[in-house]
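Here the complex is missing a single protein chain, while all its other protein chains stay put.
On to chain A.
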Amino acid sequence: MFGSLVSLRRAALGLAALALLSISAETASAHDFKAGAITIDHPWSRATPPGASVGGGYLTITNDGDTPDRLVSATISAADRAEIHEMAVKDGVMTMRPVPDGVAVPAHGSVTFSPGGYHLMFVKLAKPLVKGEKIAGTLTFEKAGTVAVEFDVDAIGATPKEDHSGHGGNAMPGMNMSQ
């Protein structure tokens, strides 16, 4: 009776330890940046073909605060400048729209910048972006201020990750992660 209780406790402790381990592993592999109530999850980009002058920046912004904030501008070390754009495919036509006023991040909400929607456009790349590189940049918010981030460069046709582990080493060019 006592024995089984002890082994139950051991099992519970073991489980708790495992849970802790998996939490720390998650933290270790995460690719987050914080500024006040704002968290930026997994900024990433795609490798660019030779001679390409532009690249894209993608990320998820979460606002844990009680007041809305706004991403107003960004910079990127690998290019002349980073602009906020919105892409859409409508009736088979790809349209691109500069978003000079920035993008609102609602209180207790999040906004995702992805290849098919809002994204950062890196204009006048100094050199091609290479898969595996980390590119330094900054994001400036109306309230949270400026935060330094690093963009992980993934393959040319890489698609957004479903999880937030942040390390997309398994994405192949053109690979469709939804399959």
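One rule holds for everything that comes next: a contact is a pair of C-beta atoms (placed from the backbone, for glycine too) under 8 Å apart; a residue touches a chain by one contact, two chains touch by 3 or more; residues count from 1.
Methods note: contacts and distances are computed from a predicted model.
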| item | value |
| --- | --- |
| Protein name, per the UniProt record, of whichever chain is missing from view ("Ferredoxin-like protein", "Aminopeptidase P family protein", "Protein SCO1/2" or "Cytochrome C oxidase subunit III") | "Protein SCO1/2" |
| Per the touch definition above, residue among A:His31, A:Arg46 or A:Arg70 touching the missing chain | A:Arg46 |
| In chain A, positions touching the absent partner | 46, 48-56, 81, 83, 85, 87, 89, 92-98, 100, 115-116, 119, 121-123, 155-157, 172-176, 178-179 |
